[in-house]
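Note that one protein chain of the assembly has been removed; the remaining protein chains are unaltered in position.
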Amino acid sequence: MVVRVQTADFDVGAELTAFTAGRTDIGAVVTFTGLVRGEANGRELRCMTLEHYPGMTEAELQRIDAEAHRRWPLQSSLIVHRIGTLHPGDNIVLVMAASPHRLVAFEAAAFLMDYLKSKAPFWKKEVAVDGTGSWVDARDSDADALGRWS
Amino acid sequence: MVVRVQTADFDVGAELTAFTAGRTDIGAVVTFTGLVRGEANGRELRCMTLEHYPGMTEAELQRIDAEAHRRWPLQSSLIVHRIGTLHPGDNIVLVMAASPHRLVAFEAAAFLMDYLKSKAPFWKKEVAVDGTGSWVDARDSDADALGRWS
Amino acid sequence: MTVKFLYFAWVREKIGAAEEHVVLPVDVRTVADVLAWQATRGDTYAAVFTAAGIIRVAVDQAHAQPAASIGGAREIAFFPPVTGG
Partner (left out) sequence: MTVKFLYFAWVREKIGAAEEHVVLPVDVRTVADVLAWQATRGDTYAAVFTAAGIIRVAVDQAHAQPAASIGGAREIAFFPPVTGG
């Protein structure tokens, strides 16, 4: 139910504390954290730039989040996605889903990530240690992952 | 690859920081947090006591963890389970699974929870606000969840 | 009809602009029409837009399929398949 796009890092512990604060009805929280890997297609990475489509990004994340709530009885959800320049080991994305029971929380968190990967207007450009930049290609496996939910 | 049973609370943010510290090969971390719900079968809960089988608990969690590593290319994993008296809103269990890609991390974390629920020797006794205590029955849905992995 | 065009990622880099304001011909009515029209605007555009099926389109900040109408659109964005997460 909360969606944010930001350049700053996020603090998973603080986000989780806020997510469940003052509530005693939540039984299960599934949290996904995506991180920048130091290697891509056999090349060592210096950094990565995340570009997005201001306005549409937030609208699309809201649509994805609403769809998850339509499909599952979620008590709460959170999507935080970083933009700008990120380095190996940095956080990229955070997704949380809460429900009374764990299966719903697992499914909804996986759904949010699959949809985000295929629908949210973000693009990654990788810069290798030799300075050469290249836009990341969309992966077939992400389209396949999306197919699970149709 | 780390398994702990403890009375103390756990700090998810600190655990996650330690889990990925100094690494740039991890792309995805899935974290499950289980919490004490304030209501069970229509009764308001005062607290819950978690009993376990010292020795076997750790051995069984190690077996479950090893099985997850046998099935998936996990880079890291963590299981922390609390024992003793817990109150509504308290943390009960923490599971983390890390891999280069998200599908493996999601599957392995769900697997760890399903196996833990059905195999790890913990027992919950709920105490309602009126003081009456009752042992929690095993749920058929947990046995069903386990069946997904065979 | 004047429309704002937006370009992202390698589409933006190849076109050499993030944004344009364009007067669309009246017979350009669908997403497929606007993609075909873009390919007629010179070598640079042709190189980007001739490879049909690669470029994704959003109309007024929502994903749009080739058959979708662009009637009344104020903002049309062109970009490669998304790669966030």
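Odds and ends about this structure:
For reference, chains read A, B and C in written order, and residue numbers begin at 1 within each chain.
The definition used in the following text is that a residue touches a chain if its C-beta (ideal position, glycine included) is under 8 Å from a C-beta of that chain, and two chains touch if they have at least 3 such contacts.
Keep in mind that this is a model prediction, so the values were computed, not measured.
The chain we do not see here touches B in the full complex.
For the chain left out of this panel, the touching residue among B:R46, B:H69 or B:K125 is B:K125. Taking the whole complex into account, chain B touches the unshown chain at residues 34, 50-53, 55-56, 59-60, 81, 92-93, 113, 116-125, 135-139, 142.
One rule holds for everything that comes next: only the chains that are shown with their structure count from here on.
Taking the mean of each chain's C-alpha atoms, the chain whose centre lies closest to the overall C-alpha mean is A. Rounded to a whole number, the gap between the C-alpha centres of chain B and chain C is 48 angstrom.
Averaging C-alpha coordinates per chain places the centre of chain A 26 Å away from that of chain C. Mean C-alpha position of chain A lies 23 Å from that of chain B.
Counting partner chains per residue, chain C shows two or more touched chains at residues 85.
The multi-chain contact residues of chain A, meaning those touching 2 or more other chains, are 34, 113.
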